[in-house]
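Accompanying notes for the structure given below.
Missing here is one protein chain; the remaining ones are kept as they sit in the complex.
The block that comes next holds subunit A.
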Amino acid sequence: MQIRVRQYEQEAASLALRGKPTTQNPLKSSVTNVEKVSPLSGRINADKGFAGVHQLTKSRTFGSFEDEEKNEKASEDPLEVTFEDPLGVLSSQDSLPTEDTVKYIPRLSRRITKGASDERAEAAAAEWDAYKLSIMQRFTSTGTITVSATFDILSKEPKVRGRSVSAAHLEELENPEKEAREETKIISQQEYVTRLKELNEEISQAWINSERVAALRLSIKVARLLSDTSVPQFYPTLFVLVTDVMDTVGNLVWNRIKKKAECDEDGKLISPLPVNFTAEDVRQEAKDTCFNWFYKIGSIRELLPRIYLELAIVRCMLFLEKDPPISTFQRVTQMMRGLSDPLASAYAHLYLARRSRATMPLESSSSGALHNFAALINSLELPLPSSMPQNPRVYLISGLKDYLILFQRLLAGDFDSRLTKAGADRRLSIILIEPVFEWIMQCLFKQANEKEMAYFLEVFGEVQEDDISVDAPSPGFIAPVSVVVHHLLKNLPATYVGNHALDISKIVKSSIDLSMPQYMNYRLLGLKLCECSPPREFRLTVLNDVWRVVMKYTNLGEYISVADVFVEYILQNCTEAEILIILRDIMRHVKKGEVNDGVLASLESIVFKLVTHYTDLSHVLQLDHFVDILDVFYGDTRISVYKRILSSISRSNKQVRDPVTRHAVFEAARVLHDSLDSLSSDDDRRQITRLIVRYVQLVDFDRDLEQHLAFLVDCRGTFADMDPLRVTVIHASNRLAMTTLKMVKGSHNKRTRDFVKACVTFNEITIPSINSLVTRINLFLETAEVALMNALPSHAESAVKSTLSSLQDVTSKDDVKAGDLEGISMFLVKLSAFLVVMPGHPEHGGFYIVKGLLNVLEMQPWLTPGRRRIQVLSGVLAMLAALAQERLPYHIQNSQVDSNDGMFFGDDSYHEELESLTEILVENITAAANDGADSAQQGLQALDACTALLQVFDANRVGEMCMTLLKKATTSITRNDPYLLSTRQLCQQRGVQLTNV
């Protein structure tokens, strides 16, 4: 059969698609779009979530009231009632539109359906609900509580106590054992909680039944529970439960008065209150009722229940007064000075802050309020510095200040004996009180401006001249309390901290007490400073100021956790000199202290920061003491640190040239490799392998190729058991060989040839240990290519033979994975392409390898099932066709290597052999075409075979064969199948006479 003459270049050129240059990047615009859209959608989601919370609280907080409404058959839902906040109107009518009012107006217009006062109350309730949960979770404790008869409401049937109130506590004093004699009950906390929840229900029930005085009495008793601090651990939970009851009462009263204001005695609606009602809109009857409530509560004897109930109904002041009840809050704050139990007092302050959140507007509001406020300051002789901004929440500050006097006493140990009796200690008390500081600070910082922040800092941060107490621990001065400083710092925005770093660092320095370890404050300071750097000129001063204190720490854990944060600060703001100093200091501390897991975690984070900051790992490794620090690690932390180092290498994506780095990282990689065992997870294994592979890829010895090869040998030895690594090593060694070739510009001298031989040999040794068959044969082929390029035909031949024998070794169908089949057939096609340039064997003839290949195909038919077989065979056929041309389509670009066209030029026996092989192949192809599993498959195979034949032979030679194949395909494939159509077209183009088809 005559193989047609081909012009490969022309064919390629004629078949290639025409390219068209473009100026637009289609990906570019879509990226910006995504960026624009995503935050928006996120916000929408957040809003939805928020609304959800809102609804939840609504139903919960006002649930009891709704019941009442239903009972009274009032048609409207209390929550739907629309009224506006008096302050909102005031501020928007203000003649001077301050920034606040400007902000306020859109807010009003957005939600006109709900009064600002209600809205505020709901927002506050939602906030509190979230915080409440966190408190409950933080302080869960199980155990029992001894309940004395004083708290008789906890027993199911409250008995009436006829004792006169004034005599009561004298009696308590007189007969300390009376209580003991009286039944003391021991109930579990769970029972306590359940009982309180029932009480909440009972109160609303009593209210609905118009037994309002009874409801009030019950709630006073509930409030009284809070004066019992005998089980401190339970107190926060108790507080949450009791304030739930208080809130219920507050809402009941609010709604009742509101109803009074809107309806006459028979419950008929007179006129609904305007959305933003003021005291002037309220009917006198409602005001009287409201006054009555305040009278009733004012007559409660005990201080604590009086405070709680007054706060519960304080919102009703809005019915009586035009301005927000600042003076009431101020007075109640002062009344709290009379509470001497640190825990009870703290939580009372918390409740006040909460109610003020629900009642008071955040904005420094109307001029009336401010006027009121100024008068208040005068009348109460408050010690306020001139810098005090006009903030209506000033009572929170003075309240907290008052409380701190008490808190100082706690810290000084005044209450130790009582605490011990309750089985607690100072530390526990502080932990229990901390949420109070947290919440109050959050309240203070809500919408605070910079001036206010400066004031907060001055009040709680600086060493104060003692103006209230004469009995402070250090006479005349009160040092800032560290836990307060902590929460202050937590709430300060980073920019503010950055700008006032030096002052703040002084504050932290001066606040040393039990309530919060100083290092925590330094840590927090550091974190804030990392978020926002201080002004350039102070950066170093701040650092020095902090470090002067921190470097004296003896507790390694505390020291290192501060160091951790400040390393980041130094990296951002200072030079390398400071890094070196701090690393030395860290090393000094580590040597002295005991290294535990916590310390290691901090050290690890320090290392991470360094490694991340410097993109060049070798730079980090060259820092003094860095390597020493690395040596401190052990166990899992060491593994994770090493992982981080390796990943920094792979992330930086730069060649590793520095020998120190290479060595250090090699060690790290070795440790990582050794850490893997049969128990390691696949993920772990994959991750580590990937890291090491990337490292090996990046290692570069520049011109020292022999050294590189030695390194590869090392790698192979060290990281045994990692296939991907072997693959990498082989690729690297191939690259070495090619680099060498390039360096000698194509003609090897003896030394380079030996080196290249070494590379190839290295590969030949390494490849067989790779598990995956496809990888192995591909690598062999790659090596063969490299060898041939480097004029080592015998090595190339042996490599190719190795591939064939690898395939030959597959003894059964089951050894080959289904996924590998495609790889194998692709490889075989690729091999065919290579064989075009591969010179024939001088003794075994030009087609020694080709024959071997055909042999394999024959012997191992399962390697190439179905269409793959035709694919491979047509590949081989194409190769033979190429060889039959006068000139090969491509050559090895090395003058030392001859291809078959040169070697067997004019050799008849060569051409004869070629011809006979071609015929065998044609037979094979036609045989394979008939060998399909089903008719559709056969049709496709027929088309494949037809195309292959047409490519290689002239139409007049294979026309009939093609006709038969085409016919066959037509019978088994639908008529308008595109493949069939295009094959037909090809036949027509090539001049095959199509009849009957």
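Assume contacts are C-beta pairs under 8 Å (C-beta built on N, C-alpha and C of every residue); 3 or more make two chains touch, one makes a residue touch a chain; residues count from 1.
Assume contacts and distances are computed from a predicted model.
Enquirer: UniProt name of the unshown chain, from "N-terminal acetyltransferase A complex catalytic subunit ard1", "Membrane magnesium transporter", "Vacuolar protein sorting-associated protein 26C" or "Ubiquitin-like modifier-activating enzyme ATG7"?
Expert: "Vacuolar protein sorting-associated protein 26C"
Enquirer: Out of A:10, A:210, A:299 or A:678, which residue would touch the omitted chain in the full complex?
Expert: The single option touching the absent chain is A:299.
Enquirer: Using the definition of touch stated at the top, determine which of A:11, A:201, A:288 or A:960 touches the missing chain.
Expert: Of these options, the touching residue for the absent chain is A:288.
Enquirer: For the full complex, which residue in A:135, A:339, A:914 or A:948 touches the chain that was left out?
Expert: A:339
Enquirer: If you put the missing chain back, which residues of subunit A would it touch?
Expert: 164-166, 169-170, 172-176, 227, 265, 285, 288, 294-295, 298-299, 301-304, 306, 331, 334-335, 337-341, 344, 402, 405-406, 409, 468-471
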